[in-house]
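The other protein chains are all here in position, but one chain of the complex has been omitted.
Our next item is chain A:
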């Protein structure tokens, strides 16, 4: 504590500290020369350390390679069109639109007279139905109802199969075209039940 008892000005101290950080006369940094800050120089970085570091690099490169190879092999065995197992999705999930969630799950409430409470809901419906506009469904083909539609070959663009056409107008009153409020304003709101897509 002798150092603290010596009377020195603040500037002096700062200078000393600066000198400790970098001493231009001796080339010392934080009390050591630059070389001394390298890995402890006395045993001059023993050769085994070099070897083992190189070995670690090589080992990890090889391990990464093996991992990549495994993933590659996995991808090769995967069918690009059908997942190997679909047993989890035997019963497809069903969701509702619009979907707003409260504390205890799906919870929809609005005030008919106050349109601010339901514009968000109609917005959600509109957003959801955007994918079913005639323009978006252009490339899909018309299917006959009440009959399964089988496709043997990948005739659609990008080596895929065709989907059946489903356009918004099929929803009639709930399509949002005759009534952009989806019936919310009259107190007869439209809800769209959607079945999860499974293969």
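As a convention for this text, a residue touches a chain if its C-beta (ideal position, glycine included) is under 8 Å from a C-beta of that chain, and two chains touch if they have at least 3 such contacts; residues count from 1.
Keep in mind that, in the parts below, contacts and distances are computed from a predicted model.
A chain of the complex is left out here; the name its UniProt entry carries, from "Sodium/potassium-transporting ATPase subunit alpha", "Radial spoke head protein 9 homolog", "proteasome endopeptidase complex" or "Serine palmitoyltransferase 1", is "Sodium/potassium-transporting ATPase subunit alpha". Contact with the chain that does not appear here is found for just one residue of A:95, A:151 or A:177, A:95. Contact between chain A and the absent chain runs through residues 47-48, 51-52, 56, 59, 63, 66-67, 70-71, 74-75, 78, 81-86, 88-89, 92-93, 95, 99, 101, 103-104, 194, 196-199.
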